[in-house]
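Read the structure below first, then the notes.
Of the protein chains in this complex, one is absent; all others appear in place.
Think of it as A and B in the order they're written, each chain with its own count starting at 1.
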Amino acid sequence: MIALILIPMLVSMILVPFFKGRKKLAFISISASFLSFLISLYFLLIGYSSTQSITWFTIGSYAFSLSLTASRIGMLMAVFVSFISTMVLIFSPFYMKKDGTRRYYFEISLFIFSMLGMVLSSSLLLFYIFWELISITSYLLIGFYHQKERSSQAARKALMMTRIGDFSLLSAMILLFSALKTFSIPLILSSISFLSPSFLSLVSVLIFIAALAKSAQFPFYVWLPDAMEAPTTVTALLHSSTMITSGAFLMILFSKLILSTTIPVLVIAISFLTIFVSILLALKERDSKRLMAYSTIESMGFIFLAVSTGSVNGGLFYLFSHGIFKAASLLLIGELIIWFGTRDIYKLKRIGIRNNSTFIPMLIAVLSLSAIPPFIGFFAHSAFTYDFNLYEQVLFVIISFLTALFAFRFLFIAYRDRTSMQIKRGIYQKIPIWTLVILMLLGGFSLFVIQKIILIPYSFDPFILVCAAVSAIGAYLAYRMFYINDTTFEGVNGLFGRFTYDNMLSSIGKSFYAASRGVSVIDDRFVGAYGSIGFGAINLSYFGRRLQNGDVGFYIDILLVGFVVLLAILAVIVL
Amino acid sequence: MELGLEVLGFLLTALVMIIEGIAVVMSRRPMHSILFLFLLLLTAAALFIELDAVVLALAELLIYNGGITILLTLAASIEPEEIRAPRIKPDIILPLVAAVILVFMISTYKFGNVSNFSYTSLGTFILSGYGILLLVVMVMSIAAALSATYMISKEDVGI
Partner (left out) sequence: MIDYSWIVYLSTFLFALGIINILVKKDGINFIIGIEMIINAALINFVSGSAYLLNENGAVYALFTLVVAALETTLIVALLLLYSSRTGGALFSSLRNLRG
């Protein structure tokens, strides 16, 4: 039964190649994802819980089984993913007007299918299969405009960086299977008390690295800004619900395992590092999509913080709220790209893009991002900062301030001047954007409703109010700095540099390339050696043919040589 | 070794034999080679008589000088004559090396006491000890004669 959620996207993926025409393709995939959304919502509301399991193959006494289950977290994620996918797919006909639409709908259907499968799978083996499917489909989608050099390079970079994480997860999986002889995730989580602490730490570190690579956290974050070469709808899907969140979902899924070790200290340190680096990068960024990428990196850092401090369900709620406002802001940026033809915020400023229908949704999205009440971000912050201690709270106040600063910087620069253009939205834009805006406005109150399904502790204590106030101060500062262009803050502005390390990465890559060339030289030697053995055999056969020349006198010569040698040996032995 | 009449006779025979062998090798025409071979076989018979094996010397004279050389003369007269100078090639060093090694080995070998031996009862010995072998040789000779006749008469057989 649970597979019903997956089937529509699979059907869409299969159907898409047989149809032509933008509208038909969009209709197929939208209806499929909407069907998934309805089915998963229905299952969630009736509290459906069951497990479907098949045994793939058995080796000896070990059964390798694939199973899907309807856990609470998985069902919530399925509802969320199918909802965001529906929104993005409705927006797609507006954005994808020209080329390769069939390929686009095929790949995006596979993408959503694999994410849905991943959140619902309860066998680690199936989880890994879908995890890899997400990797490969995101590679295909990031490199969608593969004619462009930058696009294909970005796709390759994303695949390379996430591959580290994939390998790490595979190692963790093998370790867990070797210790517990099962792939079932609930069984693994219930039997962690039987494992030694050092083993648990090792597995936790491996899972953590996998999540870091997939969620573009600190050592691996460089692939995400480059992944902005993808179509903006893909970016919206990738950031809000599928690719990036799969790492955070892995952390949430294995939070029990990670929290049973001492790894959270490391997670907290790396998360804070990631957050600060991404904010400082975002403060200097001109490209609006890359800016959103840094914002996503920061948000994922929040989720990692939440998981490592123990408020796992708060992290899940922040995941939902982040998905909603990030999808909204990226869809709005997609509109700007189609209408004004640029992603550069200073160019947008020069063109002048502000009117009520463009500005207000983006304002709401930025307010949500900056966690200013009563928008959804505020409730999410109150949920996931529940378990913070004092030092974390102090750091988080600073982070709130900087987040508001960079978010409003983007808003005040890009939307500074009014536009003279008459802008009308079609039906494909109105539905997703206004749905998301309404969710951003009112969705925060779902925090009180969702308690029936999973328990999310939250508190509106002075700390979160201080954070909101500091965010407001940041917004005001951004207004002074970037809207009025107050000269007193020039020096501050110069502090924000670039923290990327692409050059280092490329030099590492080059050194690997050189090393591989050295290896290939040795390999060539080996191959050459084998080749010369073969040629030696051929030459020997020519020599042997010359020996067999049919001349009887020659044969007698050879006979005599043997005879003389035998005699000589005999003489040496006898005498 | 005392230089008696026997030793002189042996040395002379051996010298003549080796000279005849060299003459066989050095002669150009096959017919000359066959003639020198005839002389060599005669000398070998003389050597057998020197070793008191008169029966074997007679057999040698009968079979070799009477049979084989006549057969060879016949073959050499039937086949077209080709005069070819013997080509002295470097590979004749190999039999010489073999001979030298053999001589060296024999020279280090200590033989036992030397005495004369009479062949008076050889016929009885053959019939008592080697009767079956004699039958085999008889069958072989009949087979060889028949097959040789068959091969000569029918041109299509063989090679």
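Operating definition for what follows: contacts are C-beta pairs under 8 Å (C-beta built on N, C-alpha and C of every residue); 3 or more make two chains touch, one makes a residue touch a chain.
Note that this is a predicted model, so its numbers are computed, not measured.
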item: Listed residues A:Ser61, A:Ser178, A:Ser420 or A:Gln548, member touching the removed chain; value: A:Gln548
item: Positions on chain A contacted by the hidden chain, ascending; value: 544-545, 547-553, 555-557, 560
item: Hidden partner chain, residues of chain B it touches; value: 1, 6-7, 10, 14, 17-18, 21-22, 24-25, 30, 33-34, 37, 40-41, 44, 47-48, 51-53, 55-56, 59-60, 63-64, 67-68, 71-72, 74-76, 78-80, 82, 84, 86-89, 91-92, 94-96, 98-99, 102-103, 106-107, 109, 111-112, 114-117, 119, 121-122, 125-126, 129-130, 133, 137, 140-141, 144-145, 147-149, 151-152, 155, 157-159
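Keep this in mind: only the chains that are shown with their structure count from here on.
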item: Cα-centroid distance, chain A relative to chain B, in whole angstrom; value: 99
item: Residue ranges of chain A in contact with chain B within the complex; value: 553, 557, 560-561, 563-564, 567-568, 570-571, 574-575
item: Contacting residues of chain B [partner chain A, same complex]; value: 91, 94-95, 97-98, 101-102, 104-105, 108
